[in-house]
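Mind looking over this structure? Questions follow.
Note that one protein chain is taken out, while the other chains of the complex remain in position.
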């Protein structure tokens, strides 16, 4: 996709660096393109649900993050993105030591970006999809949301 | 609602106790009823998104948890619950030191429970809804999902 | 809810009157309030799916209509509403001669209204919910969407 700001990468990186939950979960970004984000997640005990698999809440949080950053890669400088709604479908249990997440913009608009994302792992050569999301991201002007970090 | 097992509370508590992500987030359960779960969450730095508010991923994880436990309160002993899909709508930014979450079963079936949940905070006397979810929980027989903890 | 235009009722009625699919399905409005819409639907052969029940597509169309009109009851004069997304959960098969639909605004905002709706029938004294929806309605300024009827 064609980015809407020449500084899209720095702006996106700034948003990622400020995100403390992202760091707490341990999501590691491996590819940032306009409209496409890829990341990896190493499994750790903190991310388990009651059966020892990747927690569905973590799965949905990661789906939201990569979709949201895909949206952030397609805004004008200073514009903000927030999640209007996100639906996550759970295809297979998350049983792996390492997960991969991809988020992308399906349709970039003026007011919204419709995005999707998925999280998967590799079982030998086979890709096993853990979850897929469909989400609406609102694009709004700078200053429309107050930032706790803005002084 | 009428529970489907006389030991629903012990069974539900066992599921809660095993959930490591739940503990990591710091979700604290305040009311467990058949078909209705209430919990509280104290804000901490780890849960922030880039603006310093409650991270949407945490919000959706909490929505999934209280809805899922509401479903777990309405199964026969030994049955398992997993999230088929969960949609979360974000009504207001999560700007507070303390959040409240409620999950409930809207319709209990044989194969699925349709559940909803919400997360909110109090601004003086006013309840401010941060997010509301609508979710499908599958109810399956014991043993249909292997448990990493089962030896 | 407090309407945002003194002429909300006429404006809403105009939108209803122009809707040809609404008329084709036979949806009959019984109560129009700011933020709350009620309607009835008589079963007819055209609305059947393959088992002879109310077609899921009709159900979702009706859910979308009453939620959308609930949103239309809460806009400023001239503003338009369009459905960003709508999720419908199917609780019970639609087996009846008469259905009732209710749509309401859960949270009215500046850019969006989050709405819900349900369709149900009466089985004696008991209310049987056929479907429940959760939807995002965008509120936009007059002229932002071109109207085929505008000359």
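For clarity, chains are labelled A, B and C in written order, and residue numbers in each chain start from 1.
By our rule, contacts are C-beta pairs under 8 Å (C-beta built on N, C-alpha and C of every residue); 3 or more make two chains touch, one makes a residue touch a chain.
No experiment lies behind these values; they were computed from the predicted model shown.
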Visible chains that the absent chain touches, using the contact criterion stated earlier: A, B, C
Among C:73, C:89 or C:102, the residue in touch with the chain that has been omitted: C:89
Touching residues (missing chain, whole complex) on chain B: 84-85, 87, 111-112, 136, 138, 140
Footprint left on chain A by the chain that the document does not show: 87, 89, 91-92, 106-107, 109, 114, 129, 132, 134, 136
Chain C, residues in touch with the chain not shown (by the definition above): 15, 18-22, 24-25, 45-53, 55-58, 60-62, 64-65, 68, 82-90, 93, 95, 145-149
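Here, only the chains that are shown with their structure count from here on.
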Same-residue or different-residue interface between chain A and chain B, half as cut-off: same
Chain whose average C-alpha position is farthest from chain A's own: C
Whole-Å gap separating chain A and chain C, where each centre is the average of the chain's CA atoms: 32
Distance between chain centroids, defined by C-alpha means - chain B, chain C (Å): 29
Chain centre separation in whole Å, for chain B relative to chain A (CA means): 22
Multi-partner residues of chain C (at least 2 other chains): 87, 136
